[in-house]
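The complex is shown incomplete by one protein chain, all other protein chains being positioned as in the whole.
Moving on to chain A:
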């Protein structure tokens, strides 16, 4: 399952498989130690009767849900608030028109290829890729299209040649089709091409139809007709100045013969991908054969600059100088290498690099819950908590009582644990009080802090606002007493919302009216975007930064499960730079780097990186979310059923678990 997760992640982003595994290991290890430690503290008397394993499972599940919450909320929040100020951009100017900075791209690619291509030629390959990219890009703004195209049609856009040294790899303009001409007629000037997807020669009978032959003469006439028809079509193509016929099927001898007679080159058996690439680049659609009349106009032609055979290592290819109608200027990479495996490795690395860049140049959407709390609109969760602890609560509630049902109370209906990021905002004005009454029984089990995850889950579902709403209905004193018991869980509940504070952006979906209800905790769905092209220096910078901010964050919200989870993640993150700097000594050893970075952060100095390369933030972010998702998957599984097939019978082999 882990492997499946890694490969699906890799398919999408083309980066971070090794980091994925390392991070996952560290997370699991971290979880184990935490669980071991907490075992005693968490087990209360009523749970002890349960089976140990079962309890463990519950715990795992609980943690996995906490992880999900972390992933959907805390992470985005931290990314947006703290980390984003450290991000560098790959564009040379931060103005509206984004121009790619070549040197930063080079650094980025070099760092990327460092781990993928042997030391022998990683510099060469990254230069090649960089050149390729800049050659393919027609205008500054169109690079996203270029990435999409190259990623989708990567196989068609490169040619592998074995037996030559890697340094002979090069970029050639135009498109190289991986086959030879069936007929080649040298042509100059305006070369027009057509694409066909069926045989030009009409056949005796189409599918699901019958052709009845009554006499020999009829047979001969129909053959003659076929011949004449083919001739006419080819002649017509010639009259339209068509010099090249691209066909996705094999054409009969007759067609290639007439094409040759009329000076039309033919390339047969194109793959569907090649056809669609040509269509996309040139905006050319296949030529549909007219059924009846011979008078027709071919509108689906396009011009090419040249069309010639290309010989690479005694194998012949078709080389087309396509004229692009989109922002992608077709170029091909000829990858050479002494052995096939090396060529394939380089191909894979280049493809991965394009995937990585494709991700990098997309805006990354961050979305998380925003909770506007307090009169003060405090941005820090800490303040919010403090305000509760320093007992302004009665006042708040008092305020609420004074204005019963006045404002909107936001209820969190969606199950947060299920990655449901949509939060429906309900106005409590329409909610009848009966409904509120029904909620009261719910709150009763809630108050017992000893209960397992289920109650916590419920708590989470029914956001704290509800508790408070209930409080409104009850006499103040009563609610206060309930509150004192609910406090512990309450903090935990809020903590998940706490991290989400105000955010600059469009996403504030709360109606203005709600602003009047400043006392109440209100939640709203918020999104912000991480601009495309964010990069950080390599060498675990991202991890150390995230670690630092997560630790800071956990310090602010103690006692909660969330903080434990954040802590685990923060520590696991640190494992990556640890591995990276393992072989380094002295000034560049891990502790040194770590301390230096932390110091720089605390004194808010710029962080000096010892390495030159850059890496994509979007890639790192996605890596982290993928790892967390994988982890939650692993944790929710309580039992592995091993099915072993044996010669005589098949049976399921269970562990000693009763399900």
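The rule we apply is simple: a residue touches a chain if its C-beta (ideal position, glycine included) is under 8 Å from a C-beta of that chain, and two chains touch if they have at least 3 such contacts; residues count from 1.
By definition in this document, contacts and distances are computed from a predicted model.
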Undepicted complex member, UniProt protein name, chosen from "Molecular chaperone MKKS", "Geranylgeranyl transferase type-2 subunit alpha", "Superoxide dismutase" or "ER membrane protein complex subunit 10": "Molecular chaperone MKKS"
Sole residue of A:32, A:170, A:313 or A:599 that reaches the chain not shown, by the stated touch rule: A:313
Contact partner of the left-out chain, one of A:150, A:342, A:360 or A:564: A:342
Touch criterion as defined above, residue of A:8, A:33 or A:220 at the omitted chain: A:220
Given A:164, A:323, A:601 or A:634, the one touching the chain that is not displayed: A:164
Residue in contact with the excluded chain [from A:173, A:261, A:323 or A:634]: A:261
On chain A, residues whose C-beta touches the chain left out of the figure: 118-121, 162-168, 203-216, 219-220, 223-224, 227, 252-258, 260-261, 313-314, 338-342, 645, 647
